[in-house]
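As you look at this complex, bear in mind that one protein chain is not there, while each of the others sits in place.
Up next, chain A:
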């Protein structure tokens, strides 16, 4: 146990995800030994992230103005929307450079056991976006786990009859892995989603 400010800092750091009491203590002492300028930079970054960052009014991704940079970009394809669970997923898909449309961030996945239902996510906002009629394809990119799969099946049912093409990201074998180590569910999905090879 330390006194005053040091213990307060350790306690606050210890509340961060993945930071235990030992790590919190190590970070606190690192900050104590750092230059005042470095610590000030960290303080400013923490203050600004809360002051500046908000959610995009269109896609609910994190943004520094009313619209995120993707929604504000006129070069993006307006006819396709990729639906993801979290803002982190937008970054992961953007890294692929395969998708040029826009996104819609649901804010999580349907998880009845955790009390998260469709009303807690941004399904209604997605419907509002689709009302304009310019979207022709919805790509469901929820996590490849059961909650993500259930959210995708709900979304497919929700959008049924709107005349929009609904697709789901393929699930299957990871690149660089050995087939013999694949589990039955993944291998089964890889078979389901097999594609025709052009000779």
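Basically, a residue touches a chain if its C-beta (ideal position, glycine included) is under 8 Å from a C-beta of that chain, and two chains touch if they have at least 3 such contacts; residues count from 1.
Everything that follows uses one rule, which is that contacts and distances are computed from a predicted model.
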Among "Electron transfer flavoprotein subunit alpha/FixB family protein", "DNA repair protein RecO", "KipI antagonist" or "Molybdopterin-dependent oxidoreductase", UniProt-listed name of the chain not shown:
"DNA repair protein RecO"
Have a look at A:110, A:135 or A:159 and name the one touching the chain we're not showing.
A:110
Missing-chain contact, candidates A:98, A:134 or A:184, resolves to A:184
Contacting the left-out chain in the complete assembly, out of A:18, A:74, A:133 or A:163
A:18
Residue by residue, what part of chain A touches the chain that was omitted?
18, 110-115, 117, 144-147, 149-150, 153-154, 157, 174, 176-177, 181, 183-186, 188
